[in-house]
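One protein chain omitted, others in place.
Should a chain be cited, it is by its letter among A and B, assigned in written order, with residues numbered from 1 in that chain.
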Amino acid sequence: MGGEKQWVGLAYVAPYVIGLLVFTAIPFGASFYLSFTDYPLLSAPIWVGLQNYIELIFHDRTFHRALQVTMTYVFITVPLKLTFALAIAYVLNYKLKFIGFFRTAYYVPSILGGSVAIAVLWRYIFADIGLVNMIITGLGFEAINFFGDPRYALFTITLLRVWQFGSAMVIFLAALQSIPAHVYEAAAIDGANKAQTFFFITLPLITPVIFFNLILQMVEAFQEFNGPFIITDGTGAPLRSTYLVPLYIYDKAFRQFDMGYASAIAWILFAIIMVLTLIAFWSSRHWVYYAGDKRS
Amino acid sequence: MANLSLRSVEKVYGNSFKAVHGIDLEVKDGEFMVLVGPSGCAKSTTLRMIAGLETITGGEIRIGDKVVNNLVPGDRGIAMVFQNYALYPHMKVKNNLSFGLRIKRTPKDEIARGVENVSGILEIEELLERLPKQLSGGQAQRVAVGRALIKQPEVFLFDEPLSNLDAKLRASMRVRITDLHKQLKQASTSSTVVYVTHDQTEAMTMGDRICVMKDGHIMQVADPVTLYNRPENEFVAGFIGSPEMNLIPVALQRNGAPALTIGSQTVTFGNQLASRLSASTGDDLTMGVRPQHMQMVPPETDNAFSGTISHVEFMGHEVNLYVDIEGHKFTVVIPGDHYNPSMLADGAIRLAPRESQLHLFDPKTSQNISLA
Partner (left out) sequence: MTTTLSPDAAAALEEANAHNARTRRNQKISAVIRYVILAIVGFIMLYPLIWLVGASFKTNAEIFASPGFIPQSPTTEGYERGWDTSTRWNFGHFFLNTLWILIPKTIGTAISATLVAYGFARFDFPGKKILFVTVIATLLLPNVVTRIPQYLLFRDLGWLDTYLPLWVPSALAGDAFFVFMLIQFLRAIPRDMEEAARVDGANTIQTLIFIVIPLLAPAIISVCLFQFMWTMNDFLGPLIYISSVEKYPVSLALRLSLDVTEAFQWNQVLAMSALTLAPSLIVFFVAQRYFIEGISTGGVKG
């Protein structure tokens, strides 16, 4: 609003500025500092230079394993979830009756998915004698030891996240619905078939939203904690096949109170997320269409 | 060679609303056909059925000699210019132009030639590298036309393409499109055009023939001059021409010289009118006279209607007079130099309809009974 004294706006955002400083900015810096210390919580932090990082990068087998599991988890989960979300949004984006009903049904898992109760439910579904195995054996196949076999354990927690594709789907659906009908009509007149229309018109026009979802889902997936923690009682069993990096950070920080080392792990994870985000941003100008400003 | 013919074409929507009532229309090869009518008359629906964007629920559409009902839009040999241009927002102008050709896997050099050719004709060469959002309305409009042109379709379809432009630009685009059509016709390339508009000025100035529609029916198909001078029914009479034709209930006496009575006033006409009258369901008719054809005559003149001027709009080269004759409102247009403010002193005026330009409509059928 014109003519206001500058402090008026500042007064309104003051809560945010305080919160930002106290709960985000300072902890952010502190965490970086701590990652160069040995800090067993009860005594003061001692500067150890790069020692934590050297240990992590060159020696810590548990960390290497956790990182490998996390990467696998993220690189399977994110594309799968986005593909699912887009595919269902595409099917929903027609003038069908009960669209609202289906949209709601698909959205429910996203609302509940992060909760302890769902993780508990997952344990029961994939237990040795659980729901899925009852169905599998009922169909005459051999039961699968989901949580005992490292090959399947990661799959179950992957599925838990993919199952929550609803929020990404709602975003995709809104984007699909915002594409004007006449653009499709122009494509039809130009002779494009369904596949051509999808790949040359629809997909390019929703790239901003694909990009947005990609970043958001990636950042979230790297930090997944509740599911594997509850499903495996925090162990990341079997054979640490579901032991994601955030679980390791939790163990180091809040079970062993090794705050310096835990901070260093957090920073490596952060750096990986940052690099991937930057790659995404950097590449985005080659594949993301920006509807933004008029005239270049 | 591509004439376009619609036979008994119907459109019934799912809720059993009948939008188009079995229309028949022949558009000749090379003809510029305008579909005009008020909003809701199904002119756009008709165009979209020709394009294949709407399914038809009955009847047949032919382009050239093939029935196209079964064909998807891309296979019909048509191109379309949309009201809001419908440019692909994520593609540069050159890719917008060439999209249809690329879809058909046209050789690259042929595409390049097409783009060059079309952008030359429409003077959009310097826009080729831009995105649609970087174009002005007029530029986007030209690109949209170019996108149609490049495909060398058998039939061009225009859906109110000028309605989003300001008045000045609209006038110049009108000329540009008509010129383009002439050029194509001279080059004897395909040039059949179906052009939808709600604007009668566009219709009258651009069309070789005009198809006037109302509520999913065709009211009349004719060239502009015929449409203006010989409207077949009350609707066309009222729709074409500005200000609107006066349509006033009158009583007709057919014995001897035809005479028309409004209230207590009767005016007698001569042979010209008598000779073109055909049968009607009764003698209570609707008289149609354009405001320009109500002639102001001196106060002492016999055989004219007298009325009172209630309101005047002075516009310089002409003047609109709003006249009350026995409780009926007439609009009269007189040349500016015939106007004198003193006329307003008592407001009395005498008016004689020009006999050769007078129409009589049967109020039951709305048909013009003075065309014989």
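Just so we're on the same page, contacts are C-beta pairs under 8 Å (C-beta built on N, C-alpha and C of every residue); 3 or more make two chains touch, one makes a residue touch a chain.
Since this is a predicted model, take the numbers as computed values, not measurements.
Colleague: Which displayed chains make contact with the chain that has been left out?
Modeller: The chain that is not shown is in contact with A, B.
Colleague: Taking the full complex into account, find the residue in A:56, A:74, A:88 or A:201 that is in contact with the omitted chain.
Modeller: Final answer for the missing-chain contact: A:88.
Colleague: Hey, which of B:218, B:273, B:321 or B:334 is the one touching the hidden chain?
Modeller: Within the whole complex, the residue contacting the unshown chain is B:218.
Colleague: Which one touches the absent chain: B:40, B:59 or B:89?
Modeller: For the chain that is not drawn, the touching residue is B:59.
Colleague: So which bits of chain B touch the chain we can't see?
Modeller: 7-8, 21-24, 55-60, 67, 69-70, 217-218
Colleague: Could you list which residues of chain A touch the chain missing from the display?
Modeller: 1, 4, 6-13, 15-20, 22-28, 30-31, 34, 88, 91-92, 94, 96, 98, 102-109, 111-118, 120-122, 124-125, 127, 129-131, 134-135, 138, 163, 167, 170-171, 173-175, 178, 209, 212-213, 215-216, 219, 222-223, 225-226, 229-230, 233, 246, 249-250, 253-254, 259, 262-263, 266-267, 269-270, 273, 277
Everything that follows uses one rule, which is that only the chains that are shown with their structure count from here on.
Colleague: In whole angstrom, how far does the Cα centroid of chain A sit from the Cα centroid of chain B?
Modeller: Roughly 58 Å separates the two chain centres.
Colleague: Under the stated contact criterion, what part of chain A meets chain B in this complex?
Modeller: 180, 182-183, 185-193, 196, 200-201, 204-205, 207, 289, 291, 293-296
Colleague: What residues of chain B sit close enough to touch chain A in their complex?
Modeller: Listed in rising order, the residues are 51-53, 72-75, 78-80, 82-84, 86-90, 99-100, 103-104, 130-131, 133-134, 147, 151.
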